[in-house]
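Shown below is the structure under consideration.
In this view, the complex is presented without one of its protein chains, the others remaining in place.
Moving on to subunit A:
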Amino acid sequence: MSTRSNYGWLQGKTVKKGGHSASNSHTRSHTPQIQSTSSTIFGGGIKDPSGRTSEYFSMDDQCPVCKSDRYLNPKLRLLVSSCYHKMCESCIDRLFTLGPAPCPICSKILRKLAFSPQTFEDLGVEKEVAVRRRIAKEFNKRLEDFDDLRSYNDYLEEVEDIAFNLINNIDLPATEARIAAYKAANAALTSLNLQREEAEALALKGQEDSERREREARAAQLAQQEQQEREERQREERELIDKLETSQKDAHKIVAKSRIAAAKRSSARAASASATSGLLGMSFGQDYAKLLKTRTTKVNNVPDEPHVPFQDDWYAYDDLYSIRAEGYDDFISEAVRKDREGIMRAGGYKVEEAWDRALLSAVAGLDVVPLSGLDIPPLRDGDVVMESV
């Protein structure tokens, strides 16, 4: 009881309950979106390690408020209020859309957004998980934070006491006061432990990542080895056949000789393979992160540079022309311009692009230095010379 590992499930890391196989038919996964008749998205609920909520779901569901059941309304979705009473989405919409209102069962004032999906069949469990999750967030001291095991156990006892009171509605005001007092006294330590947990989760993730990379590297190596072996074997066969064809010696002798050579080679290969795998295994034990950045260290260490939008020099033309904002009144594009709402517009044809192209074609050559060494006939009267822009 005094080990930390027992508390993982409280932080929403793993939620398992007994008889999992039996309960599977009663839950449905909450991804990507549940069939919902309400326009409100109800958050909350118990999340599993991948961040999904699974929702409890049974054929005998009935809304205690309006008495509609799953037989009549297959889309019935029951949600749980903060006072742990179930009701269906349409009842919630009906009762709470206009603001906070009393619960039809216990008259506690409820809000629409405080309803959450149901995960467990037993609402007592639902409540206990919620309470324990809340408690675990505040009371996250560790064994290292205490002088001896005794005081740690006392602390755990106290936490359990508070949780029990909250679950069973005993001395609620006094218990809340206790929590508040603890919170005030231990704020710094709590946030420190929170940070520690985050760091641990991160480290774990990094380790998993590197292990996965290691596996990939191994698979690749294995495949390569196999390929090599196969190639070698084929080559040997070819050589043997060639030899048998051309050589004058006794066929048996040649075959025996090549067999010996092959055995020698394969044993050498096995030795080298075991050496490399031993190397891999050793490093696996010591420091995976270093060796296993398969793609970064193996390939190179070029740093990732910030994004450069355009990696060539084109925009030299931008200062030579600009498109008139109000467009141009040319007869070619008249049909397109008249068709403001119609098919050309809906298809995404942009007459601006055509103008851009025409203008660009007109100015693109202006900067180019004329070829020298050509005989250009002198201008005569009446030749049109383009004015410089």
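Keep this in mind: contacts are C-beta pairs under 8 Å (C-beta built on N, C-alpha and C of every residue); 3 or more make two chains touch, one makes a residue touch a chain; residues count from 1.
Convention: contacts and distances are computed from a predicted model.
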Expected UniProt protein name for the omitted chain (select from "Nitrogen permease regulator 3", "[RNA-polymerase]-subunit kinase", "DNA replication complex GINS protein psf3" or "Methyltransferase domain-containing protein") would be "[RNA-polymerase]-subunit kinase"
The one of A:Glu305, A:Asp319 or A:Asp367 in touch with the missing chain is A:Glu305
Per the touch definition above, residue among A:Gly99, A:Pro173 or A:Gly348 touching the missing chain:
A:Gly348
Among A:Ser81, A:Gln118 or A:Ser333, which one touches the chain that has been omitted from the display?
A:Ser333
Which subunit A residues touch the hidden chain?
32-35, 51, 212-213, 216, 219-220, 222-223, 226-227, 295-296, 299-300, 302-307, 309-312, 314, 332-333, 335-336, 341-351, 353-354, 357
